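Complex shown without one protein chain; remaining protein chains in place.
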Amino acid sequence: MIFACGTRFFSIGLSLPELLQLDRESMTEFWYDFDQALFNLFTLPLPSACAIAGHAIAGGTILALTCDYRLATAEKKLLGLNEVKRGVPVPYLADLILRQTVGDRSATELLYRGNFIDTEKALEIGLVDEVYQNEHLEERAVERIAKIATHPQHAFTTIKSNRLEAIQLRYEENNRSKNEEFLNCWFSLPVQKLLAIAAKKF
Amino acid sequence: MIFACGTRFFSIGLSLPELLQLDRESMTEFWYDFDQALFNLFTLPLPSACAIAGHAIAGGTILALTCDYRLATAEKKLLGLNEVKRGVPVPYLADLILRQTVGDRSATELLYRGNFIDTEKALEIGLVDEVYQNEHLEERAVERIAKIATHPQHAFTTIKSNRLEAIQLRYEENNRSKNEEFLNCWFSLPVQKLLAIAAKKF
Partner (left out) sequence: MIFACGTRFFSIGLSLPELLQLDRESMTEFWYDFDQALFNLFTLPLPSACAIAGHAIAGGTILALTCDYRLATAEKKLLGLNEVKRGVPVPYLADLILRQTVGDRSATELLYRGNFIDTEKALEIGLVDEVYQNEHLEERAVERIAKIATHPQHAFTTIKSNRLEAIQLRYEENNRSKNEEFLNCWFSLPVQKLLAIAAKKF
C-alpha cells in the first residue's frame, strides 16, 4: 500500500478547529478511533510506503510513521512533531515507532523540542529512507514496495510481525492509560488556550 | 570462542537437499535442535567472535549473529538473509539479534528484501564490526577476544547477560509459536516448490 499526496501538503495533521468543538465524550470517541486507525495501518500485513511530496507535520509525520518505508521530496518540505509546544503528548504508538525507527537520541530531540526539520535532515537521522525529485517520487515508492510484494506472503507477514512485535506488546499494555493522559492534557484549561491560538492559523 | 572457516565459504547455511527429505516430525526435531544450538552459542558465558573469510549467507549470517563480534575479510564476500525469497521467515532468534545489532531500518532492509550485501556494506551498517585482509583476519579475531577474556569472569558474564536479556526474554516467551510458524511455511506446497528449486543449486 502506498500513501501519496499533493506537492504542497502531505498532511498537516488533525483539524484543530473542528476538534476543539468536541466535548470530552466525543473527543474521546474520535481519539480512540484515530488511534485504532493508526494501529491498523501500522500492522497492515502488506509492505507499505509513503511518498511525501509536501509538508508532513504533526499528524502528517504520525501517519508517515505507520508505513514500512518513507520516501520524500528533495524540495524543502517540513516534517516534525510539535505536540509538546501545544501542550499534548505525541500519540503513544507514534512515539514508540519513532524511537524504534530513528533511535533514542534523534527521537528525544524531535519530541522534546517540537521543532520541524526539512526532508534533508530527516534523511540524515533516518526519519525518511530516501529522497527524490518530485517527478520520480511516486514511481520510486511503487518500485520499492513492488519487489517486496513478490515474496511469498506468509514469510513476509511473519517477518513483518517480528518487526512490529516489541511495539505492539507495549501498545496493547499501556495504550489505554496513555490515551487518558492525552485527553487530560487536551482538556486542561492552559492547553485549551494554546490549542485555540493554534487553531486560528488553520 | 572463535569461529573460523575457509576462504571460500564461512557457511552457506543449512543443506536444503538433505532437509527436504525430512517429514514434518523429523524436520521439527531438527529445527528445534538447530534453534537450541544457536541459543546456546548466543548465551555462551565467554566472549565470542567469528572470522568471516568467505561467504556467510542465510544460515552463515545466522551463525555469525550469535557471536559478540563479527570480523570479516576485505575481499568481496557476501552476507545476508534471503529466507523471505524462499518463503520462510528468518529464525526468530536471528531476527531479534539482527535488530539489536544493526537497528530497525537496516534490519528491515535486509529481512524484507532478502538481498545479499558485501562485507564493505556489512561494515557500513554494523553487521560486521571490522574488516581485515585474509592473512590478518584470524589473528585479529584472537586479539579482540583475548583482551576481554583477561577480565574477571563473573563481572564479564553479568555484563554479557545484560546484553542478552531483552532478546532472551522475548525468545523464551515466543519462540515455540515462531518455530511452528516457520514449520507451517516450510511445509506449505508453494514453499516446498521454491525450496526444491533452490536445492538444485547446492
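Chains here go by letter, A and B, matching the order in which they are written, and residues are numbered from 1 within each.
Just so it is clear, a contact is a pair of C-beta atoms (placed from the backbone, for glycine too) under 8 Å apart; a residue touches a chain by one contact, two chains touch by 3 or more.
Predicted model, so just to flag it, every value in this text is computed and none were measured.
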{"item": "Listed residues B:75, B:109 or B:129, member touching the removed chain", "value": "B:129"}
{"item": "Residue among A:5, A:57, A:111 or A:127 touching the omitted chain", "value": "A:111"}
{"item": "Residue, one of A:44, A:142 or A:191, that touches the chain absent here", "value": "A:191"}
{"item": "Candidates B:1, B:37 or B:166 - the one touching the absent chain", "value": "B:166"}
{"item": "Residues belonging to subunit B that touch the chain removed from view", "value": "47, 68, 100-101, 103, 126, 129, 147-148, 151-152, 154-156, 158-160, 162-163, 165-166"}
{"item": "Those residues of subunit A which, in the complete complex, touch the missing chain", "value": "83-90, 92, 95-96, 99, 103-105, 107-108, 111-114, 170, 174, 178, 181-182, 184-185, 188, 190-191, 194"}
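We adopt the following convention: only the chains that are shown with their structure count from here on.
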{"item": "Euclidean distance of C-alpha centroids - subunit A vs subunit B, Å", "value": "33"}
